[in-house]
Every structure is written in structure tokens, then in C-alpha cells.
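Submitted below is the structure of interest, expressed as C-alpha cells.
Yeah, one chain of the complex is gone here, protein chain that is, but the others are all in their spots.
What follows is subunit A.
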Amino acid sequence: MTTATGTYAPRPGAAPLPRMIGAQAVLETKMLLRNGEQLLLTAVIPTLLLVLFSSVDIVDTGKGEAVDFLAPGILALAVMSTAFTGQAIATGFERRYGVLKRLAVSPLPRWALMTAKTLSVLVTEALQVVLLTAIAFALGWSPHGNPGAVLLLLVLGTAAFSGLGLLMAGTLKAEATLAAANLVFLLLLIGGGVIVPLDRFPGAAQDVLGLLPISALSDGLRDVLRDGAGMPWGDLGILAVWAVLGLAAAGRFFRWE
């Protein structure tokens, strides 16, 4: 017998669930932070837009300081970049490279994998909020409003964008997801009230654009943070509908291979 006798003797067992979910969330977050394109999307672009449009008068952002208009929009953009674009692209390639397939036969249950992904998204968003808030303060931002309402908007926005991102990642090819997620990011950046106020668009377009999840999120955040509104129920309602539809469709149509 070789010296290794006994080393491989079976001793199977799943790790405790919290440990598995924690390990998975840490790994997912590491992968995201290590990826240059993802950082461009989640950190560099929102920062540049915030600094550029606050200091240079390119777009008429209406009454008051530009930063008070822009900061809520950029926070909405940050949520979209992580929960939707980043998650869609990362998950699309995980599916393509068999990562999801391999994890599916590990002791980690599928729901636990999705929980870990969500945790990873939330951690990334927290880092984004810290970074962007600090920059906005440096640019003279003076937010108002109820932190509870802000938190609720961010959570519902994350749910809505996650559902849509996972739907895309689980149904399209990885390359198609990459292209489509970036295109959607760009279109919603322009037409979702992030840096360009919706009232710059024609009336009919405004009504449609106002129903987009990005518009609801940026508008809701702006109502609270700039105008000191209470609960922006209308925007919360729109986000809730997107969240339910997106997550249900993702759950129904997501293909793991």
C-alpha cells in the first residue's frame, strides 16, 4: 500500500449553511472587485458622471444645485450597474463556463447560491454608496429626507434589477448578455432620469419612461433626498411590480446550463 492510505477515506458532508453562503458571497464579491470591466461599470463611470456633470454645466438640471439633482440619480445608476448590468454579465459567463453547472452538484443548494449572489450585490452596493456619497458631499451635496425611505427604495430597486439581470443571464448567450446589458445600461442612463431630467423629453415619452425601474428609482430617491418627501409610494409601487415580474420570470425561465 502507498503511504497515502487513509488520506482519501470517505468522510462526506455538507458544511453548515451559513458557512457555505458566507464563503460563496465572499468569492463572488472578490471576483467582481477583481474584474476591471465590472469596476469600470460600478465605480468609475458613476464617479466620473457625478463629478463631471456637477462641476460642468452640460445639462440643465433645473432649479437648485446640480449635485442635489445628480447624486440621487447616480445612486440609482450605481444600483443598476451592480444589480442589473454587473450581475447579468457575471452570471451569464458563469453559466457559459460551467461554474453554475459545477456548483449545482456541490453541497451548496441553488437558493443558497442565489442568496450569496444577492449578498455580494448588496456588499458591492454598500461600497458604491459610501464612495459616491463621499464624493457628492465633497461636491457640496446636502441631502434631506427619511433614511428608511431611501433604504426601501434601494432594496426594491435592487430586487427589480436583479430579477431582470438574472432573467437576461439565464436565457441569453453570454456574449448576447454582455452586449445587451451594456446597451440597456447606456439607454437607461440617458432615458431614465439619471443625469437628464425626464421633463426634457416629450410628454408622451415621459409617461412611458417614468414607468422604467431606473426612472422610478432615481425619481423616488430625488423626491426623498432633494425634496424631503416622505414615502414615494408611486415609485415604490413601480419598483415592486418590476421586482415581482422580473424575479418570477427569472425563476421560471432561468436555464442553469
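The rule is short, and it goes like this: a residue touches a chain if its C-beta (ideal position, glycine included) is under 8 Å from a C-beta of that chain, and two chains touch if they have at least 3 such contacts; residues count from 1.
The definition used in the following text is that contacts and distances are computed from a predicted model.
Novice: Missing chain's UniProt protein name, "Benzoyl-CoA 2,3-epoxidase subunit BoxB", "ABC-type xenobiotic transporter", "Biotin/lipoyl-binding protein" or "glycine dehydrogenase (aminomethyl-transferring)"?
Specialist: "ABC-type xenobiotic transporter"
Novice: Which one, A:L49, A:A78 or A:L108, makes contact with the chain that was left out?
Specialist: A:L108
Novice: Using the touch definition from the top, which of A:E94, A:E125, A:D219 or A:D235 touches the missing chain?
Specialist: A:E94
Novice: For the chain that's not shown, point to the residue among A:A14, A:L186 or A:A248 touching it.
Specialist: If we include the chain that is not displayed, A:A14 is the one touching it.
Novice: Give me the subunit A residues in contact with the hidden chain, please.
Specialist: 1-2, 4-16, 19-20, 23-24, 27, 30-31, 34-35, 93-94, 97-99, 101-102, 104-109, 257
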